[in-house]
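Structure first, then comments.
Only a portion of the chains appears, each positioned as in the full assembly.
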Amino acid sequence: MSDIAHLGHVELLTDKFDESLDFFTRVYGLKEAGRDGASAYLRAWDDYEFHTLKLTASDATGIGHIGYRATSEEALLRRVAAIVEMGCGVGWVEGDLGHGRAYQFRSPAGHLFEIYYDTKRYAPTQGDEPALKNTASKFTGAAPRRIDHLNLLAPDVEAIEAFMTAALGSKVTEKIVLSDGTLAGCWFTVNNKTYDLACTNDHTGVPARFHHVTYATDQREDILRAADIFLENGVHIETGPHKHAVQGTFFLYVWEPAGNRVELANSGARLILDPDWEPIVWTEEERKKGQAWGLKTIESFHTHGTPPAAKDH
Amino acid sequence: MSDIAHLGHVELLTDKFDESLDFFTRVYGLKEAGRDGASAYLRAWDDYEFHTLKLTASDATGIGHIGYRATSEEALLRRVAAIVEMGCGVGWVEGDLGHGRAYQFRSPAGHLFEIYYDTKRYAPTQGDEPALKNTASKFTGAAPRRIDHLNLLAPDVEAIEAFMTAALGSKVTEKIVLSDGTLAGCWFTVNNKTYDLACTNDHTGVPARFHHVTYATDQREDILRAADIFLENGVHIETGPHKHAVQGTFFLYVWEPAGNRVELANSGARLILDPDWEPIVWTEEERKKGQAWGLKTIESFHTHGTPPAAKDH
Amino acid sequence: MSDIAHLGHVELLTDKFDESLDFFTRVYGLKEAGRDGASAYLRAWDDYEFHTLKLTASDATGIGHIGYRATSEEALLRRVAAIVEMGCGVGWVEGDLGHGRAYQFRSPAGHLFEIYYDTKRYAPTQGDEPALKNTASKFTGAAPRRIDHLNLLAPDVEAIEAFMTAALGSKVTEKIVLSDGTLAGCWFTVNNKTYDLACTNDHTGVPARFHHVTYATDQREDILRAADIFLENGVHIETGPHKHAVQGTFFLYVWEPAGNRVELANSGARLILDPDWEPIVWTEEERKKGQAWGLKTIESFHTHGTPPAAKDH
């Protein structure tokens, strides 16, 4: 087993806290696990940890921090040593409602990461006990099942590739290389999921930008139904449902009220089990064909991130 | 990363080779990758290796052997050393059409296993190149995507539990413990899949029996469609489609012409990512409720295996 | 166009009104349109009329009455004349919250029917306006879309066949004829739907018994999801999800808290468009094969109805 077990949680900043919280709980289908200070802690019905999304009131939007869970205390310390060596360490923090002490560090693009081992497991409260004891809590209709991945923006994707590989031991599963040799996008994983973090390039000059966070649904049909739910609730649907060429994921992107992009996705039965997997490399020419079934990628997908840049939609 | 990467292939014996091959290729949806001697080598469209099912003409039915792929040559040798130490080693073989040398060994119930690292990747032939280069070969309609797991029968499931843990480093994800303390069923995994091998108890006295092999579909709808395809082709549908309580998998069981049980399954977005996962323990009382949505487990599911025992259906 | 346009509504009696209402609204997914006296008026999100299910507190269970909508006032009067001629008329009533005057009559087995033309269309209230103006009201997640059909029990199905044909001009689309020539089941429609009423035989001696009422979902996946919702809410799932051989409908049967059987069903793209459609006749032998994919029909399906008979489950 590698040192890092999985993506744990993402902290999202919102300058419209009440509207964002209403979106994530009533419309998107996450559950509130707790609250402290300016933050609400949210989780999907089958996330095993206390929370996977920390929603924090702020005067900005975008990402607060990204947490990965180590496989053991020893693994955590091995990673910390490697990160300190890399010179990008920030230091230990006490953790918050959902987990114990964590070591924080920064990506070359400025994104704040943390790794931790000591976690708080979700304990169903009365009325939330699942019917089947191999699920974490009560299934709740058309809601996503678990956190899946996030997508960051960075001016230098190669620097992020080096960073993720060294700091977390992530493997690259797919990438986009432009005709001039630039690495335009890179997909990483620490386990058998096809990716848990993606990074695409960004030339706005705004540091540490965020592209989207994604939860996984059990079936593609859940995403088609969610599209109707978003439509009925006046949510801005940016693009989809459709199928990505890269990674083959069925997707739907919306913007929550504060403008952070949120995805629902389904990967079918696809996993990366091959221990010698060689990254799939997509060329600029291939990406011009659009998504798997021919949908052209809409302009805002290349420009909109949070916090917004001047030229943002 | 653990020493074993994933379940690689299963060899199935059939005393009706032509009918079985017709079933697996024309009806069930696997592709023939090659043939030698008495065997046809089959794979699902997105299996990355040359084959995942070796179908061998025989005067019996049931399982020939089970192959797991190691994560490296060093990991392979580590496992071999552990297995030799356990005293259940059989020895090295040269491998067959689909992989290089492999070390064989036997489970306490007599099932022949092998582990290998050197593999033959599937190279699409002309006309079988995928449209999307992150898939192994051309998608073929309602066909399963990749091998998922197999289920063995054994008189002493606890012995299999000890064996799998020691020989392959497998983790137990779920189990059934009867009121008298007997371990009646046990589900194992070597990676983030919820299981790649299950073992349930069998009191027929026939050694090394086989319960079923399973391929994964991308969606539950693929399984509903497959049910109609099986119906149209006169395949014996034993039970399903329905949802297992144990593991929560959506399932459909049929018997191929020689009587070996074959499953199609879909796990939705469920994975075991938690490094400290504690096995879910199902009681005898809980199992009496039947499957997740109340379907009573049919009698043949408890009695039929291959090779058949006297009291078999 | 025939005189009768479609099945309009069903009145269901319950001796557990609060629990039944909670089931139909919170779990099954109907909406409350209004209430008067002992009755709540419910509808699915895309039913165009004020109500399609009238739930009435009673000291019994089973069916109150069944309403069909005529295609015009003239058609209504033509049907009334035919019914009076048949000698089974009961007389005009004023209608209730959901429609104007209706003519009531009884089936040979005692079921109370009514036909009406003047109806009250559903007018969405604030917060219930649909996003797409070609739907009746706001789509609500995993909820059924519209009323589909009902199933009655009768000691003499041939008498019901004659009655439905004469009184409503219904066509028979499928039927079950036993080896001794008895008509054991009969499926009727007044339009292009494959059936809007079924009748199966019943030898309990209890008059005017009810087997089930059904709402249609857009997809089979909605029914799989509903199965999980029923499971989580402790609803008694009687049988399914599976596919009927007769009519090919994908189904799921549950019992609402008072014991009335309720179904969710999906017919895919199947319609009866052929003006000369000859009824499909299923033999006793064929019915012994169970449902389409081999599920054996469970015993309670043949015995349980409402109101219950002595030997009922």
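Every chain is named by a letter (A, B and C) in the order it is written, and numbering of its residues begins at 1.
Operating definition for what follows: contacts are C-beta pairs under 8 Å (C-beta built on N, C-alpha and C of every residue); 3 or more make two chains touch, one makes a residue touch a chain.
Computed from a predicted model, the values in this text were never measured in an experiment.
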| item | value |
| --- | --- |
| Number of copies constituting the complete assembly, 3 shown | 4 |
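The working rule: only the chains that are shown with their structure count from here on.
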| item | value |
| --- | --- |
| Pairwise touch network: line, ring, star, complete, or other | complete |
| Type of chain B:chain C copy interface by residue overlap (half), same or different | same |
| Whole-Å gap separating chain B and chain C, where each centre is the average of the chain's CA atoms | 44 |
| Junction residues of chain A - those touching two or more other chains | 132, 219, 221 |
| Sites on chain B touched by chain C in the complex | 220-221, 224, 227-228, 230-231, 237-243, 250, 252, 292-295 |
| List of chain A residues in touch with chain C within their complex | 130-132, 138-139, 141-142, 219, 221-222, 225, 228-229, 231-232, 234 |
| Footprint of chain B on chain A - complex, ascending | 1-2, 5-6, 46, 48, 69-72, 132-135, 145-146, 148, 174, 191-193, 216-221, 245-248, 266-271, 273-275, 280, 282, 292 |
